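Just passing along the structure, written as structure tokens.
The complex appears here minus one protein chain, its other protein chains still in place.
Chain nomenclature is as follows: A, B and C, assigned in order of appearance, with residue numbering initiated at 1 for each chain independently.
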Amino acid sequence: MQKTLDFFRENDQYAKHSGIELLEVKAGWARVKMTIQPFHLNGAGTVHGGALFTLADYAFAAAANSRGRLALAINISMSFVKAAYDGVLYGEAEELSLNHHLGTYQVKIVDDKQRLIALFNGTAYRKNEPLIGDE
Amino acid sequence: MQKTLDFFRENDQYAKHSGIELLEVKAGWARVKMTIQPFHLNGAGTVHGGALFTLADYAFAAAANSRGRLALAINISMSFVKAAYDGVLYGEAEELSLNHHLGTYQVKIVDDKQRLIALFNGTAYRKNEPLIGDE
Amino acid sequence: MQKTLDFFRENDQYAKHSGIELLEVKAGWARVKMTIQPFHLNGAGTVHGGALFTLADYAFAAAANSRGRLALAINISMSFVKAAYDGVLYGEAEELSLNHHLGTYQVKIVDDKQRLIALFNGTAYRKNEPLIGDE
Partner (left out) sequence: MQKTLDFFRENDQYAKHSGIELLEVKAGWARVKMTIQPFHLNGAGTVHGGALFTLADYAFAAAANSRGRLALAINISMSFVKAAYDGVLYGEAEELSLNHHLGTYQVKIVDDKQRLIALFNGTAYRKNEPLIGDE
């Protein structure tokens, strides 16, 4: 798990650019955090759907890749439940199913009062190659 | 349309932060552009799903808000069809339906060879208030 | 709740036609059941995606309409996790969020060994009129 964690922390440029931290990875599970900053906002002054998505997607990618094989997002759906304005957001990815070629994951984004902000469901395709080339 | 265009260009901070340009807005339609930069990449070296989503979401938001009333994303689904590595990506949002409270939009993301990279479908809830307060 | 239950049991023709029973409705929650029959199968001999969807949608509709106001599906996403061949399937709808105009619900379909068969997420638009006209 430490390798997956390190890999994502070092190599996910857009997550870095978006100020998102990967807090923890376990088998089929991951947790991320984003402290809301002015650059996260949309024209309505709330956190941009793209920033919420990136937060959720990062947790999804870490959880899906925690299994050792390279896992790529095929498709996702996301529901925006409540606007977020400031403070801290957390995303927690949970594995709903895993078979040879596919994994499905759900990510809940909550604010620091544990209110649901958005719900993300993603499917990943699992390649035969490992995530990290030299393993 | 010029007002909607100006509004988004000035006020969408996360789109700015992500290097996305709003090229054009018409009634129920919008076009955006993103020149791929190193900060757009994920750990696999391809454009991050979050960056693709943000690109699509920006086109969706502009198209949905082109109707004069404030439109908020309720939910979206997105399919990732082909990895993108470099060059320029375009997103074009088209209105599929519009009624009193809801609008549905589809965004196609293509590369500079017109190959489909991702497909985004979004539903917006239309509030009674205008997008721009003093109109 | 009894009125909602009776209403759906009497009036949902396609659920009847598909052999689906509404077992229970509570505020924001519903449970349904389908005993797999030959007419539920697709060409591959497994339960048809349409039958799984109808099962999930029935639970979703009952849960969304349990709040007293007419609630209509806007959009849904569904992941098919595991094929089902025979026996009994259950669907349980849970409310994830509810505001003035929108409700989001998740439905899990499981088999009689509690294995996840499919996952459904739906958004409903809540009209101002009641579900049942003479209330």
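Definition applied: a contact is a pair of C-beta atoms (placed from the backbone, for glycine too) under 8 Å apart; a residue touches a chain by one contact, two chains touch by 3 or more.
None of these values were measured; they are calculated from a predicted model.
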With the missing chain put back, one of A:T4, A:T46 or A:T123 would touch it. Which one? A:T123
What is the set of chain A residues that contact the non-displayed chain in the whole complex? 74-75, 77, 101-102, 104, 123, 125
Going by the touch rule given at the top, which residues of chain B touch the chain that is not shown? 77, 79, 81-82, 96-97, 99, 104, 106, 116, 119, 121, 123
Omitted-chain footprint on chain C covers residues 7-8, 10-18, 38-44, 48-51, 53-55, 57-58, 61, 70, 72-80, 83, 131
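Operating definition for what follows: only the chains that are shown with their structure count from here on.
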Superposing the C-alpha atoms of chain A on chain C takes a rotation of how many degrees, nearest 5? 180
The distance between the C-alpha centres of chain B and chain C, rounded to whole Å, is 32
Chain-centre distance (mean CA atoms) for chain A and chain C, in whole Å, is 28
Where chain C touches two or more other chains simultaneously, the residues are 77, 104, 123
